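Sharing a structure below in C-alpha coordinates format, with a few things to ask.
Removed from the display is one protein chain of the complex; every other protein chain stays in position.
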Amino acid sequence: MSINTSVSGDELTVVVEGRFDFSAHQEFRDAYEEAGASVRKYVIDMAKATYLDSSALGMLLLLRDHAGGDSANVRIVRCNQDVKKILTISNFEQLFTIE
Amino acid sequence: MSSLDLAQIQELKEIMEDAFDDLISTYLKDSEEKLVKLNQAISSQDSSEIAELAHSIKGASANIFAEELSELCRIVEDAGRANQVDNLSADLDAINTEFAKVKSELKALS
Partner (left out) sequence: MDETPLNILIADDNQSDRMILSAIVKKMGHQVCEAADGIQAVEQFTDKKPDIILLDVMMPNKNGQEAAIEIKQLAGEDMVPIIFLTSLQDAHDLAACLESGGDDFLSKPYNKIILQAKINAFSRMLKMHNTMQKQRDVIQENNEHMRHEQEVARAVYDNVAHSGCLDLPNIKYLLSPFSVFNGDVLLAARRPSGSVHILLGDFTGHGLPAAIGAMPLAEIFYGMTAKGFLMTDILREINAKLKNILPVGYFCCTCMVNLSFRRERMEVWMGGLPDFALYREADNKVEHIKSRHLPLGVLSSSAFNPETQAFAFKPGDKFYMWSDGIIEARNEQGELFGEERLFSTFNGSNSDLFFDNIINSVNDFAGENGKDDDTTLLELSMVDESVIGKVDIDLTSGAVTGPTDWHLSYTLRDETLKTFNPLPMMLNILNDVPSLRSISGQLYTLMAELFSNAFEHGVLGLDSKLKSSADGFAQYYQQRETAMANMVEEFVRFDFDLTPNSNATGGKLTIVVEDSGKGFDYKHLNKSSEGNLGYSGRGIPLISSLCDSLTYYGNGNKVEVVLSWKNRIEE
(Lines give C-alpha, C1' and ligand atoms only; values in the text may rest on other atoms or scores of the structure.)
Protein backbone atom coordinates (compact mmCIF):
# COMPACT_ATOMS: atom_id res chain seq x y z
CA MET A 1 0.00 0.00 0.00
CA SER A 2 1.49 3.33 -0.92
CA ILE A 3 0.41 6.94 -1.07
CA ASN A 4 1.69 9.55 -3.48
CA THR A 5 0.73 13.18 -3.57
CA SER A 6 1.02 16.06 -5.98
CA VAL A 7 -0.12 19.63 -5.76
CA SER A 8 -1.32 21.74 -8.65
CA GLY A 9 -2.34 25.26 -7.68
CA ASP A 10 -4.82 24.87 -4.85
CA GLU A 11 -5.65 21.26 -5.62
CA LEU A 12 -4.06 18.31 -3.85
CA THR A 13 -4.18 14.93 -5.54
CA VAL A 14 -3.63 11.84 -3.40
CA VAL A 15 -2.97 8.61 -5.29
CA VAL A 16 -3.74 5.48 -3.31
CA GLU A 17 -2.12 2.27 -4.48
CA GLY A 18 -2.89 -1.22 -3.20
CA ARG A 19 -5.07 -2.07 -0.21
CA PHE A 20 -6.61 0.96 1.40
CA ASP A 21 -7.01 -0.26 4.96
CA PHE A 22 -6.02 0.52 8.50
CA SER A 23 -2.30 0.25 7.78
CA ALA A 24 -2.62 3.31 5.55
CA HIS A 25 -3.90 5.42 8.39
CA GLN A 26 -0.87 7.49 9.30
CA GLU A 27 0.44 7.91 5.78
CA PHE A 28 -2.91 9.05 4.41
CA ARG A 29 -3.33 11.52 7.20
CA ASP A 30 0.16 12.93 6.75
CA ALA A 31 -0.52 13.30 3.05
CA TYR A 32 -3.24 15.89 3.47
CA GLU A 33 -2.19 17.40 6.77
CA GLU A 34 1.25 18.29 5.47
CA ALA A 35 -0.04 19.67 2.20
CA GLY A 36 -0.14 23.23 3.42
CA ALA A 37 -2.81 25.85 3.97
CA SER A 38 -3.21 26.87 0.35
CA VAL A 39 -4.98 23.65 -0.62
CA ARG A 40 -8.71 24.12 -1.19
CA LYS A 41 -9.59 21.14 -3.35
CA TYR A 42 -8.84 17.49 -2.86
CA VAL A 43 -8.80 14.67 -5.35
CA ILE A 44 -8.41 11.06 -4.22
CA ASP A 45 -7.26 8.95 -7.15
CA MET A 46 -8.32 5.31 -6.66
CA ALA A 47 -7.19 3.92 -10.00
CA LYS A 48 -4.62 1.66 -8.38
CA ALA A 49 -6.54 0.96 -5.18
CA THR A 50 -7.52 -2.68 -4.98
CA TYR A 51 -9.57 -2.74 -1.83
CA LEU A 52 -11.34 -0.39 0.55
CA ASP A 53 -12.52 -1.30 4.02
CA SER A 54 -14.46 0.50 6.75
CA SER A 55 -11.35 2.06 8.24
CA ALA A 56 -10.65 3.57 4.82
CA LEU A 57 -14.15 5.02 4.86
CA GLY A 58 -13.31 6.47 8.25
CA MET A 59 -10.13 8.01 6.83
CA LEU A 60 -12.14 9.65 4.06
CA LEU A 61 -14.45 11.11 6.68
CA LEU A 62 -11.47 12.46 8.56
CA LEU A 63 -10.20 14.09 5.40
CA ARG A 64 -13.60 15.63 4.76
CA ASP A 65 -13.64 16.99 8.29
CA HIS A 66 -10.16 18.45 7.82
CA ALA A 67 -11.18 19.94 4.49
CA GLY A 68 -14.04 21.90 6.00
CA GLY A 69 -16.80 19.38 6.69
CA ASP A 70 -19.94 20.32 4.81
CA SER A 71 -18.09 22.91 2.74
CA ALA A 72 -15.31 20.52 1.76
CA ASN A 73 -14.44 20.00 -1.88
CA VAL A 74 -13.37 16.36 -2.13
CA ARG A 75 -13.59 14.24 -5.24
CA ILE A 76 -12.99 10.50 -5.31
CA VAL A 77 -12.05 9.47 -8.82
CA ARG A 78 -11.21 6.48 -11.02
CA CYS A 79 -12.79 3.91 -8.75
CA ASN A 80 -12.92 0.30 -9.89
CA GLN A 81 -16.04 -1.85 -9.54
CA ASP A 82 -15.29 -3.11 -6.04
CA VAL A 83 -14.36 0.29 -4.66
CA LYS A 84 -17.40 1.88 -6.26
CA LYS A 85 -19.63 -0.77 -4.75
CA ILE A 86 -18.36 -0.18 -1.23
CA LEU A 87 -18.80 3.57 -1.59
CA THR A 88 -22.32 3.03 -2.94
CA ILE A 89 -23.40 0.73 -0.13
CA SER A 90 -22.22 3.31 2.35
CA ASN A 91 -24.02 6.03 0.39
CA PHE A 92 -20.86 8.09 0.40
CA GLU A 93 -21.98 9.88 -2.75
CA GLN A 94 -24.08 11.93 -0.34
CA LEU A 95 -20.86 13.34 1.09
CA PHE A 96 -18.32 13.15 -1.73
CA THR A 97 -18.29 13.61 -5.47
CA ILE A 98 -17.54 10.17 -6.82
CA GLU A 99 -16.42 9.54 -10.36
CA MET B 1 69.47 -14.34 25.38
CA SER B 2 66.73 -13.43 27.77
CA SER B 3 64.19 -16.02 28.82
CA LEU B 4 61.64 -13.28 29.28
CA ASP B 5 60.01 -10.95 26.81
CA LEU B 6 61.08 -7.79 28.58
CA ALA B 7 58.83 -5.43 26.66
CA GLN B 8 55.73 -7.45 27.60
CA ILE B 9 56.94 -7.80 31.19
CA GLN B 10 57.18 -4.04 31.34
CA GLU B 11 53.54 -3.77 30.33
CA LEU B 12 52.64 -6.39 32.92
CA LYS B 13 54.43 -4.30 35.52
CA GLU B 14 52.25 -1.33 34.57
CA ILE B 15 49.11 -3.45 34.89
CA MET B 16 50.07 -4.92 38.26
CA GLU B 17 51.56 -1.75 39.73
CA ASP B 18 52.41 -2.44 43.37
CA ALA B 19 51.22 -6.02 43.13
CA PHE B 20 53.94 -6.94 40.63
CA ASP B 21 56.36 -8.27 43.22
CA ASP B 22 53.56 -10.28 44.77
CA LEU B 23 52.74 -11.73 41.38
CA ILE B 24 56.28 -12.79 40.74
CA SER B 25 56.71 -14.49 44.12
CA THR B 26 53.35 -16.25 43.71
CA TYR B 27 54.30 -17.50 40.29
CA LEU B 28 57.66 -18.73 41.41
CA LYS B 29 56.30 -20.47 44.49
CA ASP B 30 53.46 -22.23 42.63
CA SER B 31 55.61 -23.21 39.71
CA GLU B 32 58.34 -24.61 41.91
CA GLU B 33 55.83 -26.78 43.73
CA LYS B 34 54.37 -28.01 40.45
CA LEU B 35 57.81 -28.62 39.02
CA VAL B 36 58.71 -30.88 41.96
CA LYS B 37 55.53 -32.86 41.35
CA LEU B 38 56.22 -32.98 37.63
CA ASN B 39 59.61 -34.49 38.29
CA GLN B 40 57.95 -37.16 40.40
CA ALA B 41 55.23 -37.80 37.83
CA ILE B 42 57.75 -38.30 35.08
CA SER B 43 59.66 -40.75 37.23
CA SER B 44 56.53 -42.73 37.87
CA GLN B 45 55.42 -42.28 34.25
CA ASP B 46 51.94 -41.06 35.30
CA SER B 47 50.69 -39.74 31.97
CA SER B 48 47.63 -37.81 33.12
CA GLU B 49 49.50 -36.19 35.99
CA ILE B 50 52.28 -35.26 33.63
CA ALA B 51 49.88 -33.68 31.19
CA GLU B 52 47.98 -31.75 33.85
CA LEU B 53 51.04 -30.36 35.59
CA ALA B 54 52.86 -29.49 32.38
CA HIS B 55 49.68 -27.77 31.13
CA SER B 56 49.45 -25.69 34.28
CA ILE B 57 53.05 -24.54 34.27
CA LYS B 58 52.79 -23.87 30.56
CA GLY B 59 49.86 -21.51 30.99
CA ALA B 60 51.24 -19.62 33.94
CA SER B 61 54.59 -19.22 32.24
CA ALA B 62 53.00 -17.92 29.07
CA ASN B 63 51.29 -15.24 31.13
CA ILE B 64 54.58 -14.26 32.66
CA PHE B 65 56.04 -14.04 29.14
CA ALA B 66 58.50 -16.85 29.66
CA GLU B 67 57.83 -18.18 26.19
CA GLU B 68 60.63 -20.72 25.91
CA LEU B 69 59.65 -22.31 29.23
CA SER B 70 56.02 -22.38 28.13
CA GLU B 71 56.92 -24.11 24.86
CA LEU B 72 59.00 -26.74 26.63
CA CYS B 73 56.08 -27.52 28.91
CA ARG B 74 53.79 -27.85 25.92
CA ILE B 75 55.97 -30.60 24.48
CA VAL B 76 55.80 -32.55 27.71
CA GLU B 77 52.04 -31.95 28.00
CA ASP B 78 51.47 -33.33 24.51
CA ALA B 79 53.56 -36.36 25.34
CA GLY B 80 51.52 -36.89 28.44
CA ARG B 81 48.27 -36.72 26.50
CA ALA B 82 49.66 -39.10 23.89
CA ASN B 83 50.75 -41.42 26.66
CA GLN B 84 54.30 -41.43 25.42
CA VAL B 85 55.99 -40.76 28.69
CA ASP B 86 58.88 -43.24 28.87
CA ASN B 87 61.52 -40.98 27.41
CA LEU B 88 61.04 -37.57 28.94
CA SER B 89 64.19 -37.11 31.01
CA ALA B 90 65.88 -34.87 28.47
CA ASP B 91 62.81 -32.67 28.20
CA LEU B 92 62.57 -32.52 31.97
CA ASP B 93 66.19 -31.36 32.22
CA ALA B 94 65.55 -28.64 29.70
CA ILE B 95 62.53 -27.48 31.71
CA ASN B 96 64.43 -27.43 34.99
CA THR B 97 67.29 -25.47 33.43
CA GLU B 98 65.04 -22.95 31.72
CA PHE B 99 63.05 -22.47 34.89
CA ALA B 100 66.20 -21.61 36.81
CA LYS B 101 66.99 -18.92 34.26
CA VAL B 102 63.48 -17.53 34.38
CA LYS B 103 63.59 -17.47 38.14
CA SER B 104 66.82 -15.50 38.34
CA GLU B 105 65.70 -13.02 35.68
CA LEU B 106 62.36 -12.46 37.42
CA LYS B 107 64.07 -11.93 40.74
CA ALA B 108 66.32 -9.38 39.12
CA LEU B 109 63.29 -7.38 38.01
CA SER B 110 61.47 -7.11 41.35
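Per-chain residue numbering starts at 1, and chain names A and B are given in the order in which the chains are listed.
Methods note: a contact is a pair of C-beta atoms (placed from the backbone, for glycine too) under 8 Å apart; a residue touches a chain by one contact, two chains touch by 3 or more.
Treat the numbers as computed from the prediction; the structure is a model and nothing was measured.
Who does the absent chain touch among those shown?
Answer for the hidden chain's contacts among shown chains: A, B.
Have a look at B:Ala19, B:Val36, B:Ala82 or B:Ala100 and name the one touching the chain we're not showing.
The missing chain is touched by B:Ala19.
If I consider the whole complex, including the chain that's not displayed, which of B:Ala62, B:Ile75 or B:Leu109 touches that chain?
Per the contact definition at the top, the residue touching the missing chain is B:Ala62.
Could you list which residues of chain A touch the chain missing from the display?
Considering the whole complex, chain A reaches the absent chain at 54-55, 57-59, 61-62, 65, 70, 89-92, 94-95.
Suppose we count only contacts with the excluded chain; which residues of chain B make the list?
8, 11-12, 15-17, 19, 22-23, 26-27, 30, 52, 55-56, 58-60, 62-65
Here, only the chains that are shown with their structure count from here on.
As a quick test, compute the distance in whole Å between the mean CA positions of chain A and chain B.
One centre to the other, that is 82 Å.
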